[in-house]
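Following this message is one structure expressed as structure tokens.
The complex appears here minus one protein chain, its other protein chains still in place.
We just call them A and B in the order they show up, numbering each chain from 1.
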Amino acid sequence: MKLELRGITKTFGSLVANDHIDLVVHPGEIHALLGENGAGKSTLMNVLYGLYRPDDGEILLDDEPVAFQGPGDAVAAGIGMVHQHFMLVPVFTVAESLALGYEPTGRAGMLDLEEARRRVTEISDRFGFDIDPDAVVEDLPVGAQQRVEIIKALSREARVLILDEPTAVLTPQETDELIQIMRELKSAGTSIVFITHKLREVRAIADRVTVIRRGAVVGEAGPETSEGEFASLMVGREVQLSVDKGALTTDTTDADAGADAFVVTDLTVLDPAGTVVVDHVDLSVRRGEIMAVAGVQGNGQTELTETILGLTEPVTGSIRLDGQELIGRTVKQRLRAGLGFVPEDRSTDGVISSFSVAENLVLDQYDRPPFASGVAMSPAAVRRNADELVAEFDIRLGSPADPISTLSGGNQQKVVIAREMSRPLRALVASQPTRGVDVGSIEFMHKRLVAERDNGTPVLIVSTELDEVYALADRVAVMYRGRVVGVVPADTDRDVLGLMMAGVPLDEARTQAATHRTTLGEADAVADHHDIP
Amino acid sequence: MSAAVATGPRAEERALAPVSWRWPIIYAVFTLVALAFLRVGDGATTFRISRAGDFFEIPDVSLPALATNLVLLAVMAAATAVAVRRALRRAPIGWWVPAAFGIAFVLAFLTWVGAGRTTLIPLTTLLAGALALSVPLVFGAMSGVICERSGVINIAIEGQLLAGAFLAAVVGSLTASAYLGMAAAPIAGALVGGLLAFFAVRYWVDQIIVGVVLNVLVVGLTSFLFSTVLTENSAVLNARQSMPDIPIPGLAYIPVIGPVLFRQSLLVYLMYAAVIAAHILLFRSRWGLRTRAVGEHPKAADTVGIKVERTRVVNTVIGGAVAGLGGAFFTVGSGLAFGREMSAGQGYIALAAMILGRWSPKGAVAAALMFGFARSLVNMLSGAGAGISSDLLLMLPYAVTILAVAGFVGRVRPPAAENVPYVK
Partner (left out) sequence: MSDETPRPATEPGDPADRPEGATARTGGTPAAGPQDGPIETRTRELLREVLSGSWLVSLLAIVLALLAGAVLIAVADSDVQEAAGYFFARPADTLEAVWNAVYAAYEALFRGAVYDFRADSPTRAIRPVTETLTFATPLILAGLGLAVAFRAGLLNIGGQGQIILGAVFGAFIGFSADLPVVLHVTLAALGAALGGAIWAGIAGVLKAKTGANEVIVTIMLNNIGLYLVAYLLTTQAFRVPGSPNPISPQIPTETAAYPLLLEAPFRLHAGFLLAILATGAVWWLLDRSTTGFEIRAAGANPHAARTAGISVDRVVILTMVVSGALCGLAGSAQVLGTEHVLTGGVAASYGFDAITVALLGRSKPVGTFLAGVLFGALRAGGVLMQSETSIDIILVVQSIIVLLIAAPPLVRSVFRLPSPDARPRRRAGAATTEVTA
């Protein structure tokens, strides 16, 4: 089925999310939609899927214009979507998830779950997904959940499959498996549109690429495009993604420079069900060093950072900050002791949406002088602090008294970083520091993190984006299923890291990677050759 | 948010999980309390089991109080031991241990109350009363389940019960037919449910607030109409109507369960049907699947084409109707005329039953029956002159509810999208 978007425009208030976008996907083609965070790709796909109605433009399927009132219409027309954040009900089984919306009925109009189970098995076997229809969704690993989403789409006989950032939650090896699946689907006649912000994988996977920036199409590429042209298309951007992080400074006068300042020893944490989620983890970060914890989402990184902050108590282990033991201390005590913390989920844990920017900037300092003396707070001091930090961190806003919800994601994250960096830190822990942040702010954020490191602060970053890990880290610790698989230098090969992210120990990973290049690993080699960031 | 990585706890991981001492401690405490029931002297307690009309008459059972309670105490101790063992093995407690313990405790209590007295302990009447008193609770809890499973908290059960009672009384009086009154009751409940849906789903007002205010509104409206129109025309608008008991042929005469389950009014039989229907529909029907999806992850439901708002509105109105039907119990179901604030807080207890029952129809019914039993027990005790102030006894169901919500149930998992308006 040929899919065409002509002149699609969508605005939200004063923001133009999609600006007269044209896109053509031929039958049986793998088409990539490439753009940074905030470029408008997800909006476009939501328009295609019927979740939004375009303000202008039209959608054509097999050269016939169609209008969708809602996702139901899109599904009926043969469009299937796998969202970045899975649209699966956690407590349903796989069969129930399939049945939802499709609802096979049996006797007396009751739900025919047998039929649903049968379809799951049928599709699963055909493509080698290995999914049990009676498994409960929330118990499945992330890669399996993604396959359930794909099964859902296929069961409605999707002829165009949209994948929104599918590799965000996969290791390079799992990505390879996904690529295989995409190729199989392609040979079965399905067209695939996949959305991504990762330059590397696009060239390796897609037949054609459409590049979007700030809501508009800025270029297209295909097999006939030369590698050089392709590279310049990608690099047609003012902003550099990688920051010159410089060498580890060891020639300071401070006698403790290079010493281990932030040390996690034998840390073990259980989840409420009693499962081990952090498994005897040892980490040590030196002064003036950035240690990145790499790994696919869901391997214990969240629990690790929460335990470091003090939201969870471990069963064993210790966390020492400049020799002081943190375990047993409250969150507030740890923050006072000099721990800086940037949480993973900004909107739930980082900021209070209804509070003003100024209040958010003192969220963990509100009861200290100069903001308060005793119980009484000083609004003037809070305001002054806000003015200073807004200027220093270049936070774009109307006024510091506005609710922080009026700021963009990037600026909100700047508030969080500003808040932490505005007090003297002995260690900084930053979880997914640039998730959902626009390109300009990413660069700023990375610069500040490096600056903090150069100040002598040990910095621990947790990131699922290998690109970010490569950009920032001095050393990399890879986590898998709660364990630290290994701690390696920052110039380690992507394929080695990928294998470690799947649990393969370091030496074995090195051997395997040498013989078995993944598509992304290849892409890396090509990119390095052309000096693409 | 990290997804679970392991598919099941490994044996060594299980060994690290903390032991849950909660149940064993609870059982131990109650067993110790039950020691007090041993102070019964030499008397015997007589239990009446049969009712007139049973197939065969089981004679009144007279048990030596002390011996009986010793046996029951042994049962309780055994149950506590089982609980301890299960806790150490980190295995689930199951349902027959709590059931056995509960029955033993209650029997011991009754034995203690009736020891050495001439008055009988009418077991069957106690049970029948328990069932009757739990009718509004069961309907209310079902209403709560239907609404909350789709993501709408229904605090207005109290108002819906009251509105149903009101309309049932008025219509029943006007038509001189209790059955017509009963048929009208759901309409009143549905109206209140509609208001809840209107403000909560359409205008995104906090659902708990809307529920509380609606309760006040219904009290105001019904009391106002009662004080003015109904009092002036009480013969026409508020005459008592009563629904007769309909014994089910055959089943009604089995001792014990017959009079309790099968010699009730139509309203009670409708209640059975409602519970069974709720359970089947919620887990096996298309409506149930959609409802649960909308209550757990409305965005996922939306992307599959399910209309989230409409589902919630429909469920809330249906839930209101169910609660309204339960309200009929207060007037035509009991042969009483309408009085101010008749529902007397039963709606809130129904909510508690739903939470105790973990949002499932079966669990909610079990909890509601337990509350009904407690009420029935209090009634019987004040009748038997147990010597404890009735005010203190009446506090018990509420105190139990608090314990339940705090201790037994603690942090349970309501439908994830509860009280979160779905914003596109």
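Here is the rule we use: contacts are C-beta pairs under 8 Å (C-beta built on N, C-alpha and C of every residue); 3 or more make two chains touch, one makes a residue touch a chain.
The structure presented is a predicted model; accordingly, all values stated were derived computationally and were not measured.
A.B. asks: With the full complex in mind, choose from A:Q324, A:T348 or A:T511 the residue touching the hidden chain.
C.D. replies: Missing-chain contact among the listed residues: A:T348.
A.B. asks: Would you indicate which residue among B:V152, B:L214 or B:A252 is in contact with the undisplayed chain?
C.D. replies: Once the missing chain is taken into account, the touching residue is B:L214.
A.B. asks: Spell out the interface residues on chain B facing the chain that's missing from view.
C.D. replies: 155, 199, 202-206, 208-210, 212-214, 216-217, 219-221, 223-225, 227-229, 232, 345, 348, 351-352, 355, 389, 391-392, 394-395, 398-399, 401-402, 405-407, 410-411, 421, 423-424
A.B. asks: In the complete complex, the non-displayed chain touches which residues of chain A?
C.D. replies: So the residues of chain A touching the unseen chain are 12-15, 17, 37-38, 40, 42-43, 53, 69-70, 214-215, 309, 311, 330-332, 334-336, 341, 343, 347-355, 359, 363-364, 366-367, 372, 375-377, 379, 396-398, 402-403, 405-406, 408-411, 436, 438, 440-441.
Simple rule for what comes next: only the chains that are shown with their structure count from here on.
A.B. asks: Distance between chain A and chain B based on Cα centroids, please, to the nearest Å.
C.D. replies: 46
A.B. asks: For the complex, give me every residue of chain A touching chain B.
C.D. replies: For chain A paired with chain B, touching residues are 49, 51, 70-73, 75, 81, 83, 86-92, 96, 99-103, 105, 109-111, 138-142, 145, 270-271, 273-277, 297-303, 315, 345, 481-482.
A.B. asks: Enumerate the contact residues on chain B facing chain A in the complex.
C.D. replies: Touch residues, chain B against chain A: 1-7, 9-10, 13-14, 16-18, 90, 280, 284-286, 288-290, 292-293, 296-297, 299-306, 416, 424.
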